[in-house]
Structure formats: C-alpha cells, structure tokens
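Now for subunit A:
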Amino acid sequence: MYFAAKVDKEKCNGCKLCILSCPEPNVIKFNKDDKKVVIDAKRCKNCELCVVGCPSKAIEIVLLQDS
Partner candidate 1 sequence: MNNKIYKISPGFEKIMPKDYRDLVNDGPFDKKLGVKDLGTFKELIEEHPLCAGCGLALSKRLILASLPSPENTVIVGTTGCSSLSFAQVAIHNIHSIFGNQNALATGLKRALEIRFPDKTKDVVAMGGDGAIGDIGLGMVMHSWFRGEKFTTIMFDNEAYANTGGQESGMSQKGAVLNMAPTGKKYDKLPLPEIARAAGCVYSAVVTPARPKRLEKMVRRAVLLARELGPTYIQIYCPCPTNYKFKPSESLKRTKDMEKSGAYQIKEYISPAAEELIKKFEEEK
Partner candidate 2 sequence: MNQKTVINKKTSNGVNRKSISIRMSGLGGQGVITAAHIIGGAAVLDGKFSTVNPFFGAEKRLAPAESYVRISGKNIYERGEIVYPDVIMVFHPHVITMGKSYTMPFYDGLKSNGIVIINAETELDFTAEDKRNLSKIKANVFYVPATSIALDVAKTELSVNMAMMGALVGVTKIVSMGDLKESLRERFGKKKFIASATTAALDDAMKSKFAKTEQLIEKNMDVVKKAVDMVKKTAI
Partner candidate 3 sequence: MADKAIQQKIVEPEELFFKAKREKQFITGSEAVKESIKRANVDMAISYPITPQSESMHLVGDIYAQGYVKDYYRGENELGVMSAVAGASMGGVRVFTATGGQGALRAFEMFPTWAGARLPIVCAFFCRGLNSPLTIQPDTIEIGLLLDTGMLVLHAETAQDLYDMILKSFIIAEEPDVHLPVAVFADGFFVTHTREIVEIAPEDIKLPPYNPYKAPVPVMDMETPPVRQMRDPFVMKSNYVSYACHASWQQEVRAAAERARKHINKYLGGLLETGNEDAEILIMASGTAVSQSRAAIIRAEAEGLKVGLVKLKSLRPFPKDEIKALAKGKKAVIVPEFNITGWLAREIKSVVEDNSKVIGAPRVYGGMTMPPKLILEEIRRCSK
C-alpha cells in the first residue's frame, strides 16, 4: 500500500506542466494519441508538486492497494 499521484483523464488538458514540475524522471509520460498524461505510480514519490502545479486540478494523491 502506498500513496501516489493519479490523473483524472477527464480533467487533463495535456498542458504537460506536471511533467515539468516533477523531480522524478520517467514518471509522468505524455500519451501522444490522446494528448493526455499517464503516471507510473510505482516510481512516484508522492511529493505533490504535480498536484500543486496542475492548472486543471486533474491530479490527486491516492492510496494504492497493490504491492
């Protein structure tokens, strides 16, 4: 069980500001097909900088159950 950032695809406008505010490499990826971001939760350190930086309030920190 751990906390990690999660994107609400409905709200994401693909501005990529979250990618530029994340201190971790290769965590937030940009999907060229739907022009939205995806988060690799396993590498997320839960700093919340993307949450603060997202103008669309599309990211929140959630408690993930998987190991």
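As a convention for this text, a contact is a pair of C-beta atoms (placed from the backbone, for glycine too) under 8 Å apart; a residue touches a chain by one contact, two chains touch by 3 or more; residues count from 1.
On how the list was made: all candidates are chains of the complex that A comes from, given by their letters.
Worth saying up front: this structure is predicted, and the values here are computed from it rather than measured.
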Complex partner of subunit A (touching, any copy) among 1, 2 or 3: 1
Residue ranges of subunit A touching candidate 1 (in the complex, touch as defined): 16, 19-26, 28-30, 32, 37, 43, 45-49, 51-53
